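Heads up, the thing below is written out as C-alpha cells.
Only one protein chain is missing from this complex, and each of the others stays in its spot.
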Amino acid sequence: MTFEEIYTLLKGRFGDKILEKNDENIDPYIIISPDAIVQIMRFLKHEKELAFDFLSCISGVDYPDEGIIETVYHIFSYLKGHKLVIKVRLSRDNPIVDSVTGVWRSADWLEREVYDLLGVKFKGHPNLRRILLPEDWEGHPLRKDYQEPAEYHGIPNK
Amino acid sequence: MSVDYLHTHEILVNMGPQHPSTHGVLRLVVKTDGEWVTETQPYIGYLHRCAEKIGESVEYPQFVPYTDRLDYLGAINNNLCYCLAVERLAGIEVPERATYLRVIGAELNRIASHLISYGTFGMETGAFTPFFYGFRERETILSIFEKWFGARLTYHLCRIGGVMADITPEIAQDIRDFIKTMRAVWDDYNTLLSFNEIFVRRTADVGVIPPEMAIEYGLTGPCLRGSGVKWDLRKNDPYCFYDTFDFDIPVGEGLMGTVGDSWDRYWVRMREIIESTKIIEQALDRMPEGAIRAKVPKILKLPKGEVYVRCENPRGELGFYLVSDGGTKPYRLKIRAPSFCNLSITNAICKDCLLADVIVIVGSIDIVLGEVDR
Amino acid sequence: MRRPKNKVAEYFVNIYRSLATIAAGMGVTIKVFFQKPVTLQYPDELPVIEEAFRGLHIYEQEKCIACEMCVKACPIDCISLQYEGKGKKARIKSYRIDYTKCLFCNLCVEACPTHCIKMGKEYNLCSYDRAGCVRELAEDIYSERSTVSE
Partner (left out) sequence: MRELIEYLLTHVPLLTKVPSIFVYAVFILIGAGVVLGYISVMVIIWVYLERKVAGHIQARYGPMRVGPHGILQTIADAIKLFMKEDIIIPTSHKVLFIIAPFLVFFGAFAPFVVLPYSESLYLSKMNVGVFYLLALTAFEVIGIIMAGWGSNNKWALYGGMRHAAQMICYELPMGISVLTVVVFTGSLTLHGITNAQGWLPWQWFISPLKSPFTFIAGFVFYIAGLAATKRVPFDLPEAESELVAGYHAEYSGMRFAFFFLAEYTAMYLVCAVTSLLFLGGWNGPLPRAQGWLGNLLGLINVLSKTYFLLFVMLWLRWTLPRLRIDQLLSTSLKYLLPISLGALLGAAIQSAIF
C-alpha cells in the first residue's frame, strides 16, 4: 500500500487521533496523538492489509525550541513490503507515552534506549531501566541542553 | 522416597564483562541450577561512546570514519549505509563505478566478517583451529584492502558521493584469485567444522528461534534468515544495484535439526560467503569505467528534512535515521544497530538450556559489542 | 543429513558418523600441518607495506600555506597548527598531530589544496607515554633556537 492509502485508512478508522501527515519529506510520516498509540500500533500490526510486523527502530528527537520530544517509529512489513513512519509529539518537560512492547517485543530494548538517552518514559514497559549508561547516571545525554558532568565516581571528565 | 529435605541453591554466575567468549565486553548474569541455566540477563553498555551525540557535533563527512567504529568487523557496510543516507537527503548522484566499488568493498567485508564469525563460533564450541583458518583467509582480504585504500580495520572507504580510491587491474586480479581460493577452502572449512558430528550435536536444536519469534523480536540478517524467513534487504529493498546481481538468499532449512537453531544461523553465514563471492565476481565483470566521486561541495549543507536508510550489514539491518535542520551538522543521528536488536532475544532463548548452550547461542547470534553499545 | 527413524540403526549410524566426520576433519588438519605456515616472523620478517597504506603523516612544510583546511576537516581535532602570516609566505611554527586521537581517516589529506600533507608508510606508533604520541611534524626554521644552532 502506498502512504496515501495507509493514511486514508488510518484517518477513517481513528479520525482525530491522527493529527498530521507530511508527505513532502523523503520518508513521509504521520503524526499521531500519544494517547492512542497502542491502539493504532496494534491496528497497524494486525490489520490484514497493513500487517506491519516489524518494528525496526524507535528514535527520540529533542526539539527544545518547540518544547517537544518526538518519538519516531519506523515500521515495516515483511508480508507486504511497505513501510511507514509514525511520530508522536510529547511535551519536553514530562515526556510520557504508552509502551508498545505489547505490540512488538522488539520495542523492549529500543524503548529502554530512548528512555536512557532522552528520558522519555514509556508507561507499561516491563523493565524500564537504563540500558547503555550506568544505572546511577544523571541526565539524558541526547537532549540538546545536556551538560556533561564534571566527573563520574571520581573519574574526571577531562 | 521423598527428597524434599534436599535443598539445592541456584548459583548466580557473572559471565563477563571479561570472559573469553562474550565477544568483547558483554556481561551475562546467568542463573544456574547446576549445569542448567534457568535465566540469562544481558547487561550492555560497557563500550558506550554515545556515537549519536558525536554525530550531532561533527559535520556530515566527518562522521563517516566514526561509522567504522560501530561494527568494526563490517566497517565498509556501515560507511556505505551512512553515505547512502546523506546522499539520499542531499540528492547526490553517485557515479556508477563508485557504486560498484562500494559493492565490491562491502561484500569483501561481509566475507571477512563471516570468516571471523566462523572462527569465533568454532572457538566457542571448543575448536581452536577454525579460528586460525578463518583469519588466514581474512588476512588475504585485509591485504587487498590495504593495497586498495590503505587501511586494515577502520576502512573509511566510502565517502559522501563516492569512494576513496579506485582499484587497479592488479587488485582486481587479487580479488579474483582470492575468490578462487576462498571457494576451495570453503569445503575444507565445512569438513573441519560444519559437518563435524560433535559440532552438529553441539549446535543443532540449540537456541531454536521460530520464525514468528524472530520477527516479533526484530531479528534481522542471518539470525532472521536462519529462522527460515527469506528476507534480505539487498533483494527486497535494493540499493546499489543489488537487485541486478544474480545471487541466492540462503535461509535456514533445519538441515541438522530444527529450523532456526544455532546450526542454521551458522550455516546461513557460511553460505553467504559463497553468495558474496558471486556478487563480487559479477561486479568486477560489469564495472564500467568512469569517475569514482561525485562533485560534492566542500562544505556540505543538507536540506531540511529527515531520512531513514537501512542496509544489509553482515549482522542484519543497519539503519541510519538522519534529521537535518539545514545546517552542516546532523540535527539528530539515530543508529539502528542490528546486533543491539538481535541481542535483545537472549533472555528469551537462553533459558532451560545448559551452560555451554548459552555460549553457543550468543555466539550464533554473532554480535559485535562496538555496535551494540555504540 | 537425516537421522534414521529406527533407534538401533540410529545408534550405529551415530557411531559411524562420529568416526567418519572426525577422520575427515583430521584429514584437513594434517593437510595444513604439512603446508608452509602463512604467518610472518614479525620483527625479523617485516610485512610489505603497500603504497596506498595510511600510516603516520608525512608533512612537507615548504608547500604548506597555513590555510587550516586540514584542521577544519579533521573529525576529532587532532591537528594543531601554529603559524604567522598567510599563504605562501606563512611561517609555520608548529604542526602537531595527536596520534592518541587520530583516526587515520585521510580527510586532512583530501582537504589539503597544496598536497603538503599525506599519509606515509610508517606504522609504528609506540612511545613510553601519551605525550610521545603527539608528534611535531614542522620544523620551526625561524625560531631562535635553530638560528643559534646554525
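Labels A, B and C are assigned to the chains in the order they are written; within every chain, residues are numbered from 1.
Methods note: a contact is a pair of C-beta atoms (placed from the backbone, for glycine too) under 8 Å apart; a residue touches a chain by one contact, two chains touch by 3 or more.
Just so it is clear, the model here is predicted, and its values are computed rather than measured.
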In the intact complex, which of the presented chains make contact with the chain not displayed?
-> B, C
Based on the whole complex, identify which of B:Phe199, B:Phe245 or B:Phe340 touches the chain you can't see.
-> B:Phe199
Quick one: say which of C:Thr39, C:Gln82 or C:Thr100 touches the chain that got left out.
-> C:Thr39
Residue in contact with the excluded chain [from B:Val64, B:Leu101 or B:Ala127] | B:Ala127
Where chain B meets the left-out chain, the residues are 11, 13, 19-21, 34-35, 122-129, 132-133, 136, 192-193, 196, 198-199, 201-202, 354-357, 359
Residues in chain C touching the chain absent from view | 14-15, 22, 25-26, 28-30, 32-35, 37-39, 41
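Methods note: only the chains that are shown with their structure count from here on.
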Hey, how far is the Cα centre of chain A from the one of chain C, in Å?
-> 40
Could you tell me the distance, in whole angstrom, between the mean C-alpha positions of chain B and chain C?
-> 22
Considering the complex alone, what residue numbers of chain C touch chain B?
-> 1, 14, 17-18, 21-22, 24-25, 27-29, 31-32, 38, 50, 52-54, 73-75, 103-107, 110-111, 119
Can you check the complex and tell me which residues of chain B touch chain C?
-> 58-59, 61-66, 68, 129, 133, 136, 139, 146-151, 154, 156, 159, 164-165, 188, 191-193, 195-198, 200, 255-256, 298
Can you name the residues of chain B that touch chain A in the complex?
-> 44-45, 48, 50, 52-53, 56, 88-89, 215-218, 229, 231, 236-237, 305-308, 310, 317, 319, 321, 323, 331-332, 334, 336, 340-341, 343-344, 348, 373-374
